[in-house]
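I am attaching a structure below and will ask some questions about it afterwards.
Here the complex is missing one protein chain, while the rest keep their positions.
Take a look at chain A:
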């Protein structure tokens, strides 16, 4: 897209060191939200464990937790709103990409393509997500209550090192397993001729989604690594005064 006619030069992003004085209402809402999400994912974790202990297999596990999963994962869209209005200091795009990829996996892969719901890869990413989200939301909760145990902080910034790649493997394997069923059923696809003069092939769309993990995953992973260095080793690295 052509650059604005006003500014053909690189615009420097102003470094806003605004002190975010959070109102009591904002803090109350965020605390409530994070407690609710922690509880939700704990419920999911317990339901999954109970199912496995009772049935001894992972077959049918997805179906048993599907409703709860859909509810809590979709509700996470609210976090994009938090970033957009500024009550949470994270990039809207980073949060947006992460939440959207989750929504996509839940609604457009796991939920829609029943034949893969008993795959091991699905259980893999579900377990990974559960552990990650419980850690993350409890971290935010304790931070808002100003009572952050070091263990939670450590977990939040170290678990991802293993969990993130594991989750990606689970997701990619699940999409790959879904491909033949998508091709055969022609789901979510539109062929010519039609009155909108457009076509869409969900099969190729899924392949493109899988390929997009290649540029996107490293960016998100290194973003987390940078944050980890800043948060865990912030006391060690002394800012050089010029």
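Operating definition for what follows: a residue touches a chain if its C-beta (ideal position, glycine included) is under 8 Å from a C-beta of that chain, and two chains touch if they have at least 3 such contacts; residues count from 1.
Simple rule for what comes next: contacts and distances are computed from a predicted model.
Missing chain, UniProt protein name, picked from "DDB1- and CUL4-associated factor 13", "Very-long-chain enoyl-CoA reductase", "BHLH domain-containing protein" or "Small ribosomal subunit protein uS13m": "Very-long-chain enoyl-CoA reductase". The residue from A:23, A:91, A:158 or A:199 that touches the chain not shown here is A:199.
Interface with the hidden chain, as seen from chain A, comprises residues 1-10, 12, 14-15, 192-199, 242.
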